[in-house]
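Of the protein chains in this complex, all but one are displayed in their positions.
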Amino acid sequence: MNQRRRHDTDGSAYWGGEASFMDDITLVGAGTACGEYLRRYWHPIGLARDAGDRPRKVRALGEDLILFRDGAGRPGLLHARCAHRGTTLYYGRVEPEGIRCCYHGWLFDREGRCLDQPCEPDHGAKHRHGVRQPWYPVEERYGLIFAYMGPPERQPLLPRYDILENLGDGESIEADDSSIGSGGPVIVPCNWMQHYENVMDPFHVPILHGSFSGAQFVAAMGRMPEVTFAETDRGVRSLQVRPLDGGRRLDRITEVVLPTLRVVPDPRLDHHGPASSIGWVLPIDDTSFRIYTAGRVREPGELSRQRSRFGGKMWFELTQEEHQRMPGDFEAQVGQGAITLHSEEHLTSTDRGVATLRRLMKRQVAAVADGADPLGARRNGADPLVRLDAGNYIAS
Amino acid sequence: MNQRRRHDTDGSAYWGGEASFMDDITLVGAGTACGEYLRRYWHPIGLARDAGDRPRKVRALGEDLILFRDGAGRPGLLHARCAHRGTTLYYGRVEPEGIRCCYHGWLFDREGRCLDQPCEPDHGAKHRHGVRQPWYPVEERYGLIFAYMGPPERQPLLPRYDILENLGDGESIEADDSSIGSGGPVIVPCNWMQHYENVMDPFHVPILHGSFSGAQFVAAMGRMPEVTFAETDRGVRSLQVRPLDGGRRLDRITEVVLPTLRVVPDPRLDHHGPASSIGWVLPIDDTSFRIYTAGRVREPGELSRQRSRFGGKMWFELTQEEHQRMPGDFEAQVGQGAITLHSEEHLTSTDRGVATLRRLMKRQVAAVADGADPLGARRNGADPLVRLDAGNYIAS
Partner (left out) sequence: MNQRRRHDTDGSAYWGGEASFMDDITLVGAGTACGEYLRRYWHPIGLARDAGDRPRKVRALGEDLILFRDGAGRPGLLHARCAHRGTTLYYGRVEPEGIRCCYHGWLFDREGRCLDQPCEPDHGAKHRHGVRQPWYPVEERYGLIFAYMGPPERQPLLPRYDILENLGDGESIEADDSSIGSGGPVIVPCNWMQHYENVMDPFHVPILHGSFSGAQFVAAMGRMPEVTFAETDRGVRSLQVRPLDGGRRLDRITEVVLPTLRVVPDPRLDHHGPASSIGWVLPIDDTSFRIYTAGRVREPGELSRQRSRFGGKMWFELTQEEHQRMPGDFEAQVGQGAITLHSEEHLTSTDRGVATLRRLMKRQVAAVADGADPLGARRNGADPLVRLDAGNYIAS
């Protein structure tokens, strides 16, 4: 192999070296540093209605799981491979007490206890208690099913958020699983962090969503804002100040709540005041993700009407040439590759939100590896709501 | 990487470790222990009519081969890559004396001898004898073409089986290549052993083929049998005793004959007495297999009518939801993954047929690695037929 050294006298593409990515803020599998960090939090893995009497495949953090709901109405989330001989429980039958494998009929409850082994003497009464189907605890909230996939003794409370509580008259919480905010299809084929750090990158808005594609949102969002970033006790926040007509001013606050929450106020500015929805980025595996959203609405279907349009078309209606002419978040983020190559980046002053988020995430990942609890993990039921700052505010 | 240790106090799926499979009873490639063991036997690689004047691709034990029939009516099986410059003989031309490569016209007979090199001086008369296209011996029997892919000096006789010999009036042998018994399509995308060991698992029948999917066969088969397993001089046998109406008793014997034969009597119980067909599981490679079958029939097409139906439909007609509601062998076995993870299993008393087969196979694989001949390998032409026990017998 020939020797190559990078030297940038003329910028030739010839002088490329080995490119690499930061694995400690990207990889999600069990046993990886970032994967273990992510496993210290609750993640949404389905809509409440996804848990029913037909077993449903779930893939989260690189693990294959089966979601169902038992006869008492309680959702269950089990490893897909049956503990007996490994057949997937996707072909199992949901029964009042749990789910029964199709192959030899072992019946498991929602916590993996084996309740029946019909081929065994006395239905396995003697030995079945020694078997446990691997399971994860789940809870329902805001129309979503949340799972905790980490070490049981570290299980935190499932948080509540102020903007989704204390509903007013005529308000309700709506849940959505269509990856609102991805700018593309439900399952996005790139690493989750490429999307997540984008939330702390307000500078791309006037370019990608403004001058580039025409005003994808509204005219005011096309103006370059003054931006201040700050770490919070739960993540990172950005304050974007834009002048409005008539001498007024728009103060827009966007925030990320670790490890995967995006709190983005209405980018069309129809609503002022606090943000009304939260999106959770679910890493499916290292190279794909989806977004679950819960929001305060006045009418059913209000959330899903927020999906992006490009020249009046939905993303899947665009031709290849239209994708090139009117790119959005999907094109920009998937266009970075399956996992972007951080070694090739040139960060500048306007990337300081991204840099702040990455640094915080790295410290958190390291802290968990050292045995500490991560930011925001609460175990005390008397803890108050998580209070969020995100919103669009008019100042004069 | 964080430390994780398995501890089963609460069964959490979090405590998963590294999962693994038994490579000595699964992998089929040349040079693997199991692959070398399998190469000590004859395997069917096509129907007799597959060998003709159009070269046919065959993939067996991970090797790419070409099947054809020369002008004297003799089938030939050669490595697909031409010994000259590696072009596949799939584009070759079958001639009276053998097959000719399309690229430079080298002609090989069915034993790989090079008979012509038309571009060379004097058609290669001086040097062509130094070249041999890699070949395998083949024999035709029961409407199938069998190949021996092992070391030549260890080549055993191609066995005859009593249930396929001494035909009665109006009987004939029919061959089938549609993977009867797979419960699905012709090529099944998982390791062959997942199917093969299923033959020594009679307990799944009343569950998977009975209570789960409605009676896929007949009502009597839905009853849980009394089962006895025994090693034989050729494999493993199971005797399943089920009560019948009127005080009678069904004694059903199923057997596997190593390394890949499945002898399963009619599961619809239309026929009593000895089994009338044999299925050979052909490992295509590590993660796919197919089944060739030969059976004694009274009418043409009788064999293929045995293919499974689910609620009256063929497998490929089912919707995804119907596959979930009426799973069969295909769903159960492919649902174990490309190669099942034996380390994650919990075998019980009703898996003792599977365990017996695995142990026998492991001993045989080890014996061959130590230089011994495996079970059932015969070289003496005077040897009697292989006598099989499989059948449905009524006792009163």
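Letters are used for the chains, namely A and B, taken in the order the chains are written, and counting of residues starts over at 1 for each.
Everything below uses one rule, namely that a contact is a pair of C-beta atoms (placed from the backbone, for glycine too) under 8 Å apart; a residue touches a chain by one contact, two chains touch by 3 or more.
Here the structure is a predicted model, which means the values were calculated and not measured.
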item: Which residue of B:78, B:250 or B:386 touches the chain not shown here; value: B:78
item: Touching the absent chain when the full complex is considered, from A:166, A:319 or A:349; value: A:349
item: Residue of B:88, B:211 or B:232 in touch with the missing chain, whole complex considered; value: B:88
item: Contacts of chain B with the absent chain, listed as residue ranges; value: 30-33, 36, 39, 54-55, 63, 65, 78-79, 81, 83-88, 90-91, 93, 102-105, 111-113, 117-121, 124, 127, 130-136, 149-152, 368-369
item: Missing-chain contacts mapped onto chain A; value: 1-2, 4, 8, 10-16, 203-204, 206-208, 211-212, 224, 321, 323-324, 327, 331-333, 335-337, 340-341, 344-351, 354
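In the analysis below, only the chains that are shown with their structure count from here on.
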item: Approximate Å spacing (C-alpha centroids) for the pair chain A, chain B; value: 46
